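With one protein chain removed, the remaining protein chains of the complex are shown where they sit.
Order of writing sets the chain letters: A, B and C. Residues in each chain are counted from 1.
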Amino acid sequence: METRPEVCIAIVGYGGMGKAHAYGYRIAPLIRTLPCRPRVVVITGRHAKAVEHAAHAYDIPAWSTDWRAAIERDDVDVVDVCTPPGAHVEVVVAAARAGKAVLCEKPLAASYAEGRRALAAVREAGVLSAIGFNYRRLPAIALLKQLIDDGAVGEVRLWRARWLTDEFADPATPFDWRFDRGLGGTTIADLGAHLIDLAEWMVGEIAEVLAQSATFIPERPDPGGGPARRVTVDDASSALVRFASGAQGTFELARSCIRRPCDMALEVNGTRGTLFFDYARLNELWFGAADDDPRLYGLRRIRAEHPRHPYAAQWWPLGQGVGWGSSFVNQVCDLLECWPEGPWEPSLAVGLRVQAVCEAMERSAAERRWVTLAEVERAAQHSE
Amino acid sequence: METRPEVCIAIVGYGGMGKAHAYGYRIAPLIRTLPCRPRVVVITGRHAKAVEHAAHAYDIPAWSTDWRAAIERDDVDVVDVCTPPGAHVEVVVAAARAGKAVLCEKPLAASYAEGRRALAAVREAGVLSAIGFNYRRLPAIALLKQLIDDGAVGEVRLWRARWLTDEFADPATPFDWRFDRGLGGTTIADLGAHLIDLAEWMVGEIAEVLAQSATFIPERPDPGGGPARRVTVDDASSALVRFASGAQGTFELARSCIRRPCDMALEVNGTRGTLFFDYARLNELWFGAADDDPRLYGLRRIRAEHPRHPYAAQWWPLGQGVGWGSSFVNQVCDLLECWPEGPWEPSLAVGLRVQAVCEAMERSAAERRWVTLAEVERAAQHSE
Amino acid sequence: METRPEVCIAIVGYGGMGKAHAYGYRIAPLIRTLPCRPRVVVITGRHAKAVEHAAHAYDIPAWSTDWRAAIERDDVDVVDVCTPPGAHVEVVVAAARAGKAVLCEKPLAASYAEGRRALAAVREAGVLSAIGFNYRRLPAIALLKQLIDDGAVGEVRLWRARWLTDEFADPATPFDWRFDRGLGGTTIADLGAHLIDLAEWMVGEIAEVLAQSATFIPERPDPGGGPARRVTVDDASSALVRFASGAQGTFELARSCIRRPCDMALEVNGTRGTLFFDYARLNELWFGAADDDPRLYGLRRIRAEHPRHPYAAQWWPLGQGVGWGSSFVNQVCDLLECWPEGPWEPSLAVGLRVQAVCEAMERSAAERRWVTLAEVERAAQHSE
Partner (left out) sequence: METRPEVCIAIVGYGGMGKAHAYGYRIAPLIRTLPCRPRVVVITGRHAKAVEHAAHAYDIPAWSTDWRAAIERDDVDVVDVCTPPGAHVEVVVAAARAGKAVLCEKPLAASYAEGRRALAAVREAGVLSAIGFNYRRLPAIALLKQLIDDGAVGEVRLWRARWLTDEFADPATPFDWRFDRGLGGTTIADLGAHLIDLAEWMVGEIAEVLAQSATFIPERPDPGGGPARRVTVDDASSALVRFASGAQGTFELARSCIRRPCDMALEVNGTRGTLFFDYARLNELWFGAADDDPRLYGLRRIRAEHPRHPYAAQWWPLGQGVGWGSSFVNQVCDLLECWPEGPWEPSLAVGLRVQAVCEAMERSAAERRWVTLAEVERAAQHSE
């Protein structure tokens, strides 16, 4: 007889991310034996018809267009925020005030100042909180982190990361929230947030940044047929960074790269080794060690699916491969594994930290100078 | 309000394949809007404790150690057979006699003669039946088939396929059913069945085969600590084939390849183009066309995740990648899409056909000569 | 002051292979410090104008349309045979009778019987002889052999090799010697000879073979505008082989593969490791070992250019890469390194052995049965 307690979830937002999160909840118990069972009890959204359809598709018993009412339901334990970024903070604050644990998609907010409000609310309420940096939960990336922590590359000296897509390459793509700065749609935040998180997770705090940005296509067709809309975000940005440790790094984030669907890659060079990950081959990790037999000089293509690898044993047989969805399943597993004590990792504090780096990059691009994280944090405290 | 009818499924076998199938049923409605809703109502297996655990993990409301009783339940519409191959036919026959539709994992049977019994039962009962050649439902492979059908490679001349694993490479791996001919565990059937299916699906009927087999490790430790057990299957086999169309092909199937986890690859060369698939990069397909601009001479690495590609639009955003599991989800979607009228593809008749080719390869290896499919079929009819 | 003796070479044949060999002689002294200096003193061919042009291009002081006269020159030490295969034996025999060392391009002859004549002449004359299996001298392939010999893969169990090109894919390609069986142009010999050599070099003697062949385009335009010419060679062949050691292997040789320019690949699976080479990335070698850390599960992409690798130290800096030409340079270096004592490796005896395997494959394809090498050798002795 099934005796494990249920954890009840409200998903706010039924779009692409809502679907990915729903997938995570459905599959988590099949992949890992958890101390509790997730049950999504309600999903919300602005369009009744669409959210009802999503509820049926995701096998969720209730739906609503009133997210406030939904998250305040007594039976809801966790609020999972899957709206566009500009709406995150309002939901997070309300959920925290209602005493609910919060899982918020990235980026945390449309600005660092907003993000601080979210973290404050969560801290004040004393609820568990997590930010949706799901890429940490891909086997190959988790292995990469593990190898760094185990000293496999020695002291990290160089970090490089890029994320290239063609999402914005076609001038005919109509305006939506992703082109609107006010709604949080910068390329720095959308693509960069994940990479900044991974950088700080693996290499430690970023101390300062220097960035440049470009908006190659300044206007977009109005989806309603009105006059062209002005784009207020970056199509592409790049940045140099200095870590507190003295390591140096580079970032490239671009949605203007023809036939680059979602090509994230990152590399770490340390005193004793190199690690390389290419998301297009997400079940692989490349590794080379300085003390390896010189006759075997080169990098290994690790098939990051071996039972000895993180997250791998519970999935499919070796060599069968997982996809993007697996990261959401693993995220649910990790969060529920320690429910309700926590701690949840990465917390909203991590999300806020990443927001600070995004803000430093934006400021640097605008002011054409190195910007320290300390400066961003001071400015935010000052303006409160 | 949800008004779609339910289709109720009994899964027989809770192991790796049972898990993959359970995954398929859980996710199918999330990926595609179907005319009915799958509901797994019972799962069965020999070990009460393990099957109960599986039922909880897969969120299935009932479990049983009595598969006959389970499949005969009134509310069961479909019996999904996920046992080891040697037990398939008995379950298929019973399910058909009980008037249930049948989805049977591959290979259909431990022998061609046995497989014929299964097909006969299904035909007699007039129930829908399908064989679990799930690789057909990977986006890149479905695209490969589509391109062939659209004439992208012209007339097929050469086929080559290989499946290399290291499953049997370690002599310390103890004996289990996979090493036992009687239970259907040949390498030809286990790895080859998928490739033979794909070959006939894409190139047409195989007319004759010439194979060789090797068993490099003739004995295995007994898992219960008894004397070593004799291995009665092939560790590795290879085959030349001639298709009815005049095309020629090669197959290699081996479980003796160190550090080859599950490396399936296939290639088709036609009069006008080449197509290549490597399962280690399962979201990619390689294509080159004779009439392409010679200045761009080479193969394209198609990212088989574009909304224009089969199965892709309903999954994740472009570039995010799916894994092995997606093929089981797509299989459920395809089968339920036409429930209850059918037809289901590939049917058990396809499974039986593949069994005939497996048998021809085994016979050829034993008798060291070319064996025609006609001969295998004649012999079976004769012996009945 | 330069005091090393000169070794004088006559090149017979000024086409593609003559050019590659001339390249080898020009560069050898630059790459390795040799005990003697190669000097090509004469080049020959049938077309005066073309051979004169080649002599100038390759910086060779003399040219001739009379190959017999050229090879008999007193100052000639080595005769380098670069004609089409059907003419090899006549030149080799004449050179041997004139007391010259012989380097002969592959395949040795248009038939095994012819090849035996060549070897007999060389043996009778007691001259050094070598066959041009230049791929042995690519760094990555030499490293592959070295690793096998060092036991890195343990006992070899499986061998697979393929060579795919699109040379014959276009039906408009006019007839020439490559389509003429009498002139030695089979696909088995042209592409297969190299692979057979590598197989026996690495795995030991092939005991028996089973092959199939196809000629998809039976006629070719006559280059002189006459009626279409009948093709008397195979467009594509494949073969299963059994080695004397008990290892099993497969070969595929095809010139019908659209957009496959010259894609040779080979793989060895042993009891303890796997080695893989892909000629399209000729400076790389892939290796996986059973006793490697399971957390690093996978294959290494060795950059076969490290100073510790064969042939690498004398070439370019690490990572710069060599091309096909380097194999001819290394061949010259190896042969001259032990001039005039020898032994030269691989000798014409190796070339003849490969010819026997080619013949076994041809016979097997024609007679649709396993053919042993012993049978081929017996038949040849018998018919003399």
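What we mean here is this: a residue touches a chain if its C-beta (ideal position, glycine included) is under 8 Å from a C-beta of that chain, and two chains touch if they have at least 3 such contacts.
The shown structure was predicted, so the numbers you read here are calculated from the model rather than taken from an experiment.
For the options A:153, A:264 or A:282, the residue in contact with the chain missing from this view is A:153. Only one of A:203, A:236 or A:376 touches the chain withheld from this view, namely A:236.
Which of A:65, A:173 or A:248 touches the hidden chain is settled by the complete complex: it is A:248.
Considering A:269, A:283, A:320 or A:347, the position touching the chain not shown turns out to be A:269 (whole complex).
Seen across the whole complex, the unshown chain contacts chain C at 2, 4, 16, 19-20, 22-23, 26-27, 29-30, 33, 53, 56-59, 165, 260-263, 279-283, 303, 305-306, 315-326.
Although one chain is hidden here, its contacts on chain A can still be listed: residues 153, 157-158, 160, 162, 164, 169-170, 210-212, 214, 216, 236, 238-240, 242, 246, 248, 250, 252, 254, 256-261, 269-274, 288-290, 292, 297-299, 368-370. What chain B contributes to its contact with the hidden chain is residues 143, 284, 287, 294-303, 305-306, 308-309, 318.
Just so it is clear, only the chains that are shown with their structure count from here on.
Annotation: 36 Å between the Cα-based centres of chain A and chain B. Separating the centre of chain B from that of chain C, both taken as means of CA atoms, is a distance of 41 Å. Averaged C-alpha coordinates put the centre of chain A at 54 Å from the centre of chain C. In chain B, the residues that reach two or more other chains under the touch definition are 260-261.
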